[in-house]
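Mind looking over this structure? Questions follow.
Only one protein chain is missing from this complex, and each of the others stays in its spot.
In order of appearance the chains are A, B and C, and numbering begins at 1 in each one.
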Amino acid sequence: MGRHFLQIPGPSPEPDAVLRAISATTIDHRGPEFQQLGLRVLEAVKPVFGTTNPVIIYSSSGTGAWEGALANTLSPGDQVLFYETGHFASLWVEMASRLGLKPEVIDSDWRHGVDAEAIGARLEQDTDHTIKAVCCVHNETSTGVTSDIRAVREAIDRAGHPALLMVDTISGLGSADYRHDEWGVDVTIAGSQKGLMLPPGLGFNAVSDKAIEASRRGGAARSYWDWEPILAANERGFWPTTPSTNLLFGLEVALQMFAEEGLENVLARHQRHAAATRAAVNAWGLEVLCLDEPYHSPVLTAVLMPEGHDADAFRALVLDRFDMSLGAGLGRLAGTVFRIGHLGWINDLTLMGALAGVQMGLRLSGVPVAGDGVAAAMTVLEEGAGA
Amino acid sequence: MGRHFLQIPGPSPEPDAVLRAISATTIDHRGPEFQQLGLRVLEAVKPVFGTTNPVIIYSSSGTGAWEGALANTLSPGDQVLFYETGHFASLWVEMASRLGLKPEVIDSDWRHGVDAEAIGARLEQDTDHTIKAVCCVHNETSTGVTSDIRAVREAIDRAGHPALLMVDTISGLGSADYRHDEWGVDVTIAGSQKGLMLPPGLGFNAVSDKAIEASRRGGAARSYWDWEPILAANERGFWPTTPSTNLLFGLEVALQMFAEEGLENVLARHQRHAAATRAAVNAWGLEVLCLDEPYHSPVLTAVLMPEGHDADAFRALVLDRFDMSLGAGLGRLAGTVFRIGHLGWINDLTLMGALAGVQMGLRLSGVPVAGDGVAAAMTVLEEGAGA
Amino acid sequence: MGRHFLQIPGPSPEPDAVLRAISATTIDHRGPEFQQLGLRVLEAVKPVFGTTNPVIIYSSSGTGAWEGALANTLSPGDQVLFYETGHFASLWVEMASRLGLKPEVIDSDWRHGVDAEAIGARLEQDTDHTIKAVCCVHNETSTGVTSDIRAVREAIDRAGHPALLMVDTISGLGSADYRHDEWGVDVTIAGSQKGLMLPPGLGFNAVSDKAIEASRRGGAARSYWDWEPILAANERGFWPTTPSTNLLFGLEVALQMFAEEGLENVLARHQRHAAATRAAVNAWGLEVLCLDEPYHSPVLTAVLMPEGHDADAFRALVLDRFDMSLGAGLGRLAGTVFRIGHLGWINDLTLMGALAGVQMGLRLSGVPVAGDGVAAAMTVLEEGAGA
Partner (left out) sequence: MGRHFLQIPGPSPEPDAVLRAISATTIDHRGPEFQQLGLRVLEAVKPVFGTTNPVIIYSSSGTGAWEGALANTLSPGDQVLFYETGHFASLWVEMASRLGLKPEVIDSDWRHGVDAEAIGARLEQDTDHTIKAVCCVHNETSTGVTSDIRAVREAIDRAGHPALLMVDTISGLGSADYRHDEWGVDVTIAGSQKGLMLPPGLGFNAVSDKAIEASRRGGAARSYWDWEPILAANERGFWPTTPSTNLLFGLEVALQMFAEEGLENVLARHQRHAAATRAAVNAWGLEVLCLDEPYHSPVLTAVLMPEGHDADAFRALVLDRFDMSLGAGLGRLAGTVFRIGHLGWINDLTLMGALAGVQMGLRLSGVPVAGDGVAAAMTVLEEGAGA
């Protein structure tokens, strides 16, 4: 009974208007109506990335967009510097290995954002520029920590290093402040099923001129992911292969909603919900995984379970009793962390319902709860409510 | 952003499956596919009313179904005994007057259910049986008080009075225990937009054999509301005029959901949500309008605003800041009462979101709030959650 | 497989955009969002009726709107002059009788429109003005014949008779030219499920000042149908009882589609489809029921079955073999007539599919078919296609 509470950090609950839009009959992807749709969507998507350059839209998951970024710019054997902020960063490293690249990884405790200094230091050592790209995750979905991408760019520049900067903001885009052009990112990777509030099925690559040049000079053997035919077809509003037309219907609606609310307001809303959620976690006496104060994710909050309590058993109880999905701990955090998503088509009261569900679930699971997190969250939300 | 919290006592939030069903293209209401639909729906609706007799389905609001009940069984000039439990009872009286009936009203303080003894006493006086019908509201939507309909029937029978018993359970059906046959009701009036979780547009009359006989013997001049041609056409699954086919699509889905959950579970769920809501109101130090302990409505809770505070200003703030609709005080309760609906396609966490919205709204409105109602509600919901 | 061909003269196939609109969650019918919707819809509906006066919208079928027209303006015992153009006119007469009015009927052969002269002649005889209203059907759904309403008004005026003019354009509105104000109609009756391309569930009364005055002075005992409280509430965008909100969502979309296409284009489109259909019927060597050349309905075409062939058996075969619903012969036309609807969300190719289905069905039914009606229809449609 009632709407399921989908409080994982993506896929996120979609607006009804988006869902209705994707339920229209598919149109001819070679016809004039599609062409106008294509041109509108390709233009309207740019501001969300903070770019005036093209944005490639793949029929794929976000993972596919990772592969697109790597395949277009790097050749087998190329060395790539990754910063492992969490599980998804580690999966991207694994992909790079499988694709024949040579990933080098700066490890971390999975509780902080990217250490731009460490990246800079490594690049300074790389005097013959064997490192071809630096890859970071902007909003690490497994930990709820964001990273200072501008600082990474500055560190690369300070090192005078020509490496490309590639950033995964799959779960950040449309929820956390992001500026592809201003921050000097070369390839930005995103997906449809997070802040864009669409079903999964679209992957994105926002590309700098430098990235496009790199793709023209080299990259891996590639076809599906190849930017060139897509960019060429996109100029007239088309795709070289059959696009996910129905998701593009939805994307147009979602982008209109962004434009109406105003991107700044969208970001402020996420920050507010994140602050309320952290207030709840603190009141419960639980520990937020992120230790990096300015880098708490506005998209999700990862919470450490107290010793002796299994996060997955807790999540199963919450699902069973309260019909709410929470995110699991991933990789080395499995069983010890649960994640509360606060993105997508939700509002203050949805969030309060979700936090009430967490609080009741904790108590029913026998987890010691220090105080009333729901009350603490309300205190945060009362300020500036509806402003 | 996010789904609106529709916490009025109806129309209630519809299940997605119901909304999808009503969005199918209308079919030929004279064809075999419709016929099968008609037969299925007319049969499946009976258990919700607790009847094995026919249920008439009008294309109308619930108000229309009031008129159907009166027009089929009573003739202009007939005397009818009403018990005024609240605003909707008073509107029904007004309708009776407009239709040329002679309503006699037993007044009340709008904070208790029907006093069956008072009805019995009045009927005993009516030795020449000028009173043709007794009309009561089962779940008074304006006050959040239910009434003991079985007791009313018993009082009528004890008085040895032949009056028909007509009961409005527009906002009770599908949420509060109701038994047309067992309680000896002659005409039960209901609507689609409350516990049945459909959009407004269908009105219902469940009818006893005695009521049908009365309609054959007399009643007012009537056409649209006339049971006879409807009952005749319904036998083969049809309607004499164009039915609201798309709402019947939705009704079938809603009734399937009832059958799957089990009517007893549906009723228990409403009771649980009502108990949690009252716990919140009590904790806030506010007064529930209903003073009749066993007759708190499982559908809605009406709350008295403290002196000096305007319920409508509070509701406007809640709508503006938290995108939640609450019910207004009606009639003599205007401005002094607000109503929280807890019916329709909601669950524990929806209710917690709603109560959090009320609590935040009260504080932001400057209403003195004694304690944490949200916490009190969670205590109720933790017990038997998901059971 | 495939979309059902719903080629009855209503309910008509709804636009996808309308169906999506009605599938939105119902909103608070007492809140500000509804108020704006109400004000917009009540204004936007007027041009389709050709009026600047109010239009009452009931939660009811079109039949209910008949009752609304009669109940507000006429008192039991009032004499009313009906012109029986077909089955629906006869049903309206039957309703009048049931409601205690005294209908007087000018009969016809059901193959022509209203004979305004006959009405005028009758009114001239009625020197003491016992006839209170003249009731006609503008587009007789059972016969496919329209009537010259302007001529009826002129005949009434020439007779210097004060009778109200009430017109049923349930199946004409939005498809056939109609001008409430210009033609001097007092009450126009319509429904949602025909030219307005909505599901059934809304009934309409467009009202002249004279009709409103009549309703204030008299009319029958009434409540649900009473214009006065509706007009009063409508002034602020509301309804006195719970309106069919979801159908109002759809009505707004349908009216926007009308505004975009332009009412003149809408009417021309129906005329074109009707002409193509008649060309097909003529080519088949079958007889169109309507014998009144200028009054062929743009909404539907009724076709006489040749002797010895059962129209209902033919319709059943078409439904079974080609998944198309055609309209039955009604009343005295049962079994001898079938009706092809050409209204609602259809286009040239839908119509061609429908006519092909009729032609194949005729042949498979063993009905002698003189020539290729489909080819004849194409010849009509080729002219001005897409213009």
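Going forward, a residue touches a chain if its C-beta (ideal position, glycine included) is under 8 Å from a C-beta of that chain, and two chains touch if they have at least 3 such contacts.
Note that this is a predicted model, so its numbers are computed, not measured.
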Residue among C:K194, C:R269 or C:R315 touching the omitted chain: C:R269
Missing-chain contacts mapped onto subunit C: 1-3, 5, 13, 16, 261, 269, 320-324, 345-354, 356-357, 359-360, 363-364, 372, 374-375, 378, 381-382, 385-386
Hidden partner chain, residues of subunit B it touches: 16, 20, 23-25
Chain not shown, touching residues in subunit A: 3-4, 6, 8, 10-14, 19-20, 22-32, 59-64, 66-67, 76, 94-95, 98-100, 191, 193, 199-201, 220-224, 226, 241-247, 319, 325, 328
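Simple rule for what comes next: only the chains that are shown with their structure count from here on.
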Farthest-lying chain, centroid of Cα atoms versus that of subunit C: A
Centroid spacing, where centroids are CA-atom means, of subunit A and subunit C in whole angstrom: 54
Centroid distance [mean C-alpha coordinates] between subunit C and subunit B, Å: 34
Multi-chain contact residues (two or more partners), subunit C: 20, 23-25
